[in-house]
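With one protein chain held back, the other chains of the complex are shown just where they sit.
After this line comes subunit A, so read on.
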Amino acid sequence: KKQHKKNKKDDRGPPEKEKEKEKASVPAPSKPATQSPAHKGTAFAILHSLVFVSFLYFLLVVKRLPEHIQVDDPAALKKLAKKLERQQVPLRSDYGYKVSLFSHLHQYSRKNPPTQQISIPATVIHPSIVRLGLQYSQGIIAGSNARSVALLHAFKQVIRDYSTPPNEELSRDLVNKLSPYISFLSQCRPLSASMGNAIKYIKKEISNIPSQCKEEEAKRRLQECIDSYINEKIILASEAISKYAIEKISDGDVILVYGCSSLVNHILCEAFEKQRKFRVIVVDSRPRLEGKEALRRLVKKGIRCTYVLISALSYILPEVSKVFLGAHALLANGYVMSRVGTSQIALVAKAFNVPVLVCCETYKFCERVQTDSFVSNELDDPDDLIVTRNGKTHLENWQTVKSLGLLNLVYDVTPPDFVDLVITDLGMIPCTSVPVVLRVKNVDQ
């Protein structure tokens, strides 16, 4: 029952819930002991256990709202501050004027990374986690696959350096050690869906370590688990997806891609190696301009490329035969969460009757549901939008102007009717089959 609870729980749940669970789980073993002595206490005990069980069930079924979308709630902020203080993780403050529609989200500045507030040498947080957090907050590591792989490698390092303190069990203590790390990382940059799934997997593996297992053996086993997770879910999955996707690429195709998706780039490079004749149009958008990186990789391979900005989409779409998009996460109601601008591309492609194919590994599927890009999103540094044209920087002092706001969204959701096909490592499915896949995965586990 404890494992079951740990699986269902959202990994961002505050320690209070953990404490409650621990409190709840501790009296449970002692219950049978108290029930035997008095008969008149039995009815009371049964009633108490019923209430207790239903309360536990309630905790299991109702998911907690993640903290990073409750910024406008002062009570939630206070709870977070207390939790971070207890874990000795620095609290990051918001920056700049926030557009009122997004007052429930954090908005950080890249110039104040949370690592500045950590003492050197870091005592509570492992140095590889500190380095990882800095890489996230500065945007050095970006893209959901890259972030997950970096996270897993950092956790491997943590496990290698971990030593069980006396009178503690590795399966419980290591999980507790990981909590402040995860809080710190989510302060640097909110966790992605793929990172969330990876963390859930690791916590499950750690708690599954039997107590009689020796420490060296346990650590070795955990590192093997992490390696096999990366291998199966990311590397082999991308091989499988490439194989399916290459069936969909025919000679003479003009393929449109958006931004830099490691998976889509991999597919195109594989298809080129298999002697398919096609050319690629890379669409890019401000302020991230990630398409330049994709362009560089494709040109290095020798693929013929064209480069446009997203505002030129209607101009270039009549030439396009297919659109390949990457995804950050696939939500349970069939919506595709991806880099901002993806939904726009899908919309205009639909208007021009161009098929849209989304490529996504199954480890990015998540149980959340969302219908618009407002309730759960990420706000990037607003200063990124400032640009100098013809020697003039119009938005230079936007902070001084009271009624001016800059909005730098990171993600948006694409409705399933714009997407024609989702290519996953389990095969080619329509968008609406995502909950089926999730259910199959849960049954497997």
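A few notes on this one:
We adopt the following convention: a contact is a pair of C-beta atoms (placed from the backbone, for glycine too) under 8 Å apart; a residue touches a chain by one contact, two chains touch by 3 or more; residues count from 1.
Throughout what follows, contacts and distances are computed from a predicted model.
Remark: of the listed names "Translation initiation factor eIF2B subunit beta", "Pyruvate dehydrogenase E1 component subunit alpha", "Ubiquitin-like protein 5" or "superoxide dismutase", the one matching the undisplayed chain in UniProt is "Translation initiation factor eIF2B subunit beta".
Between the chain not shown and the residues A:Gln344, A:Ser376 or A:Thr424, the one that touches is A:Gln344. Per the touch definition above, the residue from A:Thr42, A:Ser93, A:Asn208 or A:Ser314 contacting the chain not shown is A:Ser314.
For the options A:Leu91, A:Val124, A:Leu395 or A:Ile429, the residue in contact with the chain missing from this view is A:Leu395.
In the complete complex, the residue from A:Leu65, A:Leu101, A:Ile235 or A:Val369 that touches the missing chain is A:Leu101. For the chain missing from the display, the contacting residue among A:Leu170, A:Leu222 or A:Cys305 is A:Cys305, taking the whole complex into account.
Residues of subunit A in touch with the missing chain: 99, 101, 284-287, 289, 292, 295-296, 299, 305-316, 339-341, 343-344, 347-348, 351, 372-374, 385, 387, 389-390, 394-395, 398, 401-409, 412.
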